[in-house]
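The structure that follows is given in the form of structure tokens.
Moving on to chain A:
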Amino acid sequence: MARKLSFLLAINEAMHQEMARDERVIILGEDIAGGAGGSAGNDEAWGGALGATQGLKTKYPHRVLDTPISESAFIGAAVGAAASGLRPIAELMFVDFMGVCFDQIFNQAAKFRYMFGGNAITPVVIRTMYGAGLRAASQHSQTLYPLFTHIPGLKVVVPSSPYDAKGLLITAVRDDDPVIFFEHKAMYELEGDVPEESYSIPFGEANIVREGGDVTVVAIGRMVQHALQAAETLAAEGIQIEIVDPRTTSPLDEETIYESVESTGRLVVVDEAHPRCSFASDVAALVAQNAFDALRAPIRMVTSPHSPVPFSPALEDVFVPSPERIAAAVRDVLGAKSGSRR
Partner candidate 1 sequence: MIQPSPEIVVGIVANAASGRDIRRLTTGASVFDNAEKGSMVARLMAGLGATGVGRVLMMPAGGGLAGTLIRRLDSRRDSLPYPELELLPWRPTETARDTDRAVRELLERGVAAIAVLGGDGTHRVVARGCGSTPLLALSTGTNNAFPELREATVAGLALGLVATGRGGPLALRREKLLEVSVNGGPRDVALVDVAASCQRFVGARAVWNAGDISELIVAFASPSAVGLSSIAGLIDPVGRYAPYGLHVRLGDPETAPMRVVVPLAPGLVVPVGVEWHRRLEPGGVAALGGGAGVIALDGERELELREGDRVSVKLVAGPLTIDVEQVMLQAAQLGVLRGPITSAVVAEEAQ
Partner candidate 2 sequence: MTVTAELSQESLLRGYRTMRTIRDFEERLHIEIANAQIPGFVHLYAGEEAVAAGVCSHLSDEDWVSSTHRGHGHAIAKGCDVKGMMAEIYGRATGLCKGKGGSMHIADFRRGMLGANGIVGGGPPLICGVGLSAKVRRSGQVGVAFLGDGASNQGTFLESLNLSAIWKLPVVFVVENNGYGEATGQSYHQAVEDIAKRADGFGLPGVTVDGNDYFAVAEAAGIAIGRARAGHGPTLLECKTTRFFGHFEGDTQTYRDPNEAAEARASRDCLVAFRARVTDAGLLAGAALDAIDVEIAQLIDESVAEALAAPWPDVSELSTDVYIKY
């Protein structure tokens, strides 16, 4: 039975259900329970730095482990535990912190299967928070899924709704490959319909979030929400956009994107990441290479600029692609603005 649930609680519910289903699932990370060793004697004071893991420590005291602030050790331990019989979910609080543990992800976890000639399974999930909008400045706000998408051997999941978050996280836990699961920090409060029962959403299957015949808008993560807002504005102007959410950047459902572009002839890609070597540039390049004949206008990318995330609200608010910029790009590819090419 579906009911309204926040993005945060959808993720929490997925972990509760998977821990109950499979005792090999463990969770580890910094302050995921919060309070161990403190003078209050409360080993679950926080329930996670943002609350995503609340209630788990009490239920599974030996399978929920707070770690020291020691990312190389505990991310590596999650990888080693995955290789030797467990199915760990590690929480890397902010994806920005991958700088201190990336070796364990991209040289170890991602490579085992291949380097060892198919003679390894590494079912580890790394949940991590990304994105701008919380005035957290340059080292706590980045959108770094392109870096992980680049690495063969990793799967990269970027859910855009509470429903997807739960279904994709359950898939991630059951998947035998290493999965990096991106949660936008400005989306935790977002509510949506989420079934109570356990369900999974396959990787590599895009979701047509909204159908429309004029322009294909490929968006991911929080940008799907911004695209939906732009769609409302554009609909009032008589423009119908089709929003395609790939949900996973690796694997990527290229076919659904090509099919949509073939029906609309126009493509806008929206990505909160920086523009160079990004998800947006990847999708743009793939469409240009494989669906060029369908295009009736140049592809437009709507991204954050090639600059770090600023602190000041006055700057951060213009950093993130807004519904207005998305709408403008759509009008642009439709030739609605003067000076457009074609």
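How were these candidates chosen? In short, all candidates are chains of the complex that A comes from, given by their letters.
In this text, a contact is a pair of C-beta atoms (placed from the backbone, for glycine too) under 8 Å apart; a residue touches a chain by one contact, two chains touch by 3 or more; residues count from 1.
Worth saying up front: this structure is predicted, and the values here are computed from it rather than measured.
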Selected partner (touches chain A in the complex), from 1 or 2:
2
Parts of chain A lying in touch with candidate 2, wherever the complex brings them together:
24, 26, 28, 62-63, 65, 67-68, 70, 72-86, 88, 103-104, 107-108, 111-121, 152-153, 155, 175-177, 204, 251
